[in-house]
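Note that one protein chain is taken out, while the other chains of the complex remain in position.
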Amino acid sequence: MKEINLKWFSVTKTELYIILGAIIAPFIFYFSPYIQGLLIFIMMWVILGSSWNLLAGYTGQVSFGHAAYFGIGAYAAALPFYHWHISPWWGLLTGGIAAVILGYLLGIIVFRLRGPYFALGTLATAEILRIAFGEEEWLTNGHNGILYITTWVTKLPYYFIVLAIALGAVFSIKAVMHSKAGFYFLSIREDEDAAKAIGIDTAKYKNISMAISTFWAGTAGAFYMIYMGFIDPEIVFALHNISIITILVGILGGVGTIWGPAVGAVIMVFVQELFRSAFFGLAPRWVGNIHALVFGLLVIFVILYMAGGVVGDWDLIAKKFRRTKPKEAKA
Amino acid sequence: MSILVLENLTKAFGGLVAVNNVSLEVKEGEIFGLIGPNGSGKTTIFNTINHFYLATKGRIIFKGIDITNKKTFEIARLGIGRTFQKVRPLKRLSVEDNVMAAAFARESTFEGSRKVAREVLEFCHLGEVSHMPAGSLPIAGRKRLEIAKALATRPSLILLDETAAGLNPAELDEAIDIIKKIRSELGITIIIVEHIMKVIMNISDRIHAIAFGATITEGTPKEVASHPTVIEAYLGTDATLVGGDYAGA
Partner (left out) sequence: MNIFLQSLVSGLLVGGLYAIIGIGMTLIMGVLKIINLAHGQILMVSMYITWTLWYYLGVDPYLSVIVSVPVVFFLAEAISKYLLNPLIEKESILPENQVLMTVGIGMVLVELARSIFSSDYRSIQTSLTDKVWYLGKVSISVPLFIAFVVSIVLTAGMFYLLMKTDLGRSIRAAAQDKVAATLMGISSEKITIFTYGLGSALIAAAGSVFLPVYYLYPDVGPIFTVKAFVITILGGMGSTVGAIAGGLVLGIAETFGAQYISQGYRDAVGLVIFLLVLVFLPGGLKKFTKV
């Protein structure tokens, strides 16, 4: 079992390279808008995955309904525009806050539940929101969705905005995990009753974890609205395409690791594009239709053979490729 | 002065009365033993004191404050630490991180908490294994980790639930040594539940004996050991005098 080493907040050299790489990335491939579009989606999944990972991977509250917060963030950006023509850009401020408020309210219900019941409770709340936002047309324009002519045609500025948000999410979570709250989250994950016995107000700290997590999920939702210029309830509250893929991103990269969700996001978007484009046109066309099937297989594979995800099981994976003698684990 | 007072404490689970009208007073600075056969309600008393269970009847008073209805984490912060009979380390965290998580009860900074944790780990002879994952410790280490976690919350009263069970003789002596030092060096009052008579008779100032959830007698180790009902209760369940790791509580 990998030891969790909590050092005080820092930006390591590797992280610096990652950040530099992320800044340069959109300029290679001849400024290809296609690549830039993919990079934007990667960053969105980095935010969502990291957000989920704080609550599920670090605090042990496995949410099956993160679409609720993504969706409410998107609508926080869209609704004032739809009703009063207030710019959706304000959503970058209000989206996160709306999600935090929603998270707090839903938390009153779902935090009474433990383990798989929590998972189902979050799933149910997200589904109820999806249905309600589709039905209440006076408020949300229902399934017709809300349309907004995006500010820029070029993708580059969007990329840097979403990159900034993603870095904010990853590093804020990293900082939190190196503080008292981080220790408390882990304690709650490992043993909630034992955590109480060492003086941890578990209810309060679950709410704090929820608040940070939902803030970033909501901000990601608001960004989605601004960038795509169109949302409807089936898109932003989607059970499979948002909630479940968020989990996939988390477990693929590594639950309970800082950079796991980021790695998971890169792999997920890459695999999706690989199949969607039928291996860039090299494979028969039907391959393009099975990318969702591949995700399902990935979930199964990761759970069976790579429970720690790419980052969590990196040592094991690296060993397999190096074919060196496995080093004896620290005694 | 009494640090902890139980007044007519009763805990029932449906029709089953696990603790029946127990009253006791623990004085500041003493080592107070709690004995009784398996299933007599000792762990239930601990679980009621730190509010894993809500008392059915009676009151619990700690340092003059009624804590009967306080939440578990509040009780820990007021200064009651406890260990678990069935050890509950935060498995995937290192030993040091386990203790740091507890130390944050009084410390707000990373460094402050780490300093406390290291002191406590030295105290419990865990300094050398502080970077091991807690889940990989052998049983003696896990038992001491339980104590370390409780101590790191800086309690004025500590509840030790069978911290000596399952240890070999050398480990046992080490454990007794640590328990004695908890009072002599840290000045912490101790309530100890233990099956191993050698331990409890040796270190307790006073002992409270219960059976079937109710008080039998209370007094010095000598007085209690010679009490006919205690002898009967223990001879009735032969294993308890020998000691061992029993899951029952």
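Going in written order, the chains are labelled A and B, and every chain counts its residues from 1.
The rule is short, and it goes like this: contacts are C-beta pairs under 8 Å (C-beta built on N, C-alpha and C of every residue); 3 or more make two chains touch, one makes a residue touch a chain.
Keep in mind that this is a model prediction, so the values were computed, not measured.
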| request: Going by the touch rule at the top, give the shown chains the omitted chain contacts. | output: A
| field | Touching the absent chain when the full complex is considered, from A:21, A:116 or A:281 | value | A:116
| task | Specify the residue from the set A:147, A:228 or A:299 that touches the hidden chain. | result | A:299
| message | Touching residues of subunit A against the unshown chain: what are they? | response | 1, 56-57, 60, 62, 64, 109, 112-113, 115-117, 119-121, 123-125, 127-128, 131-132, 134-135, 189, 239-240, 244, 247, 251, 255-256, 286, 289-290, 292-293, 295-300, 303-304, 307-308, 312
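Simple rule for what comes next: only the chains that are shown with their structure count from here on.
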| request: Starting from the mean Cα coordinates of subunit A and subunit B, work out the distance between those two points in Å. | output: 42
| note | Counting only contacts in the complex, subunit B reaches subunit A at residues 50, 52, 71-73, 76-77, 81-82, 84, 88-94, 97, 100-102, 104-105, 107-111, 113, 131-133, 135-136, 149-150, 152-153
| query | Taking the complex as given, what residues does subunit A use to touch subunit B? | reply | 1-6, 8, 178-180, 183-184, 186-187, 190-191, 193-202, 330-331
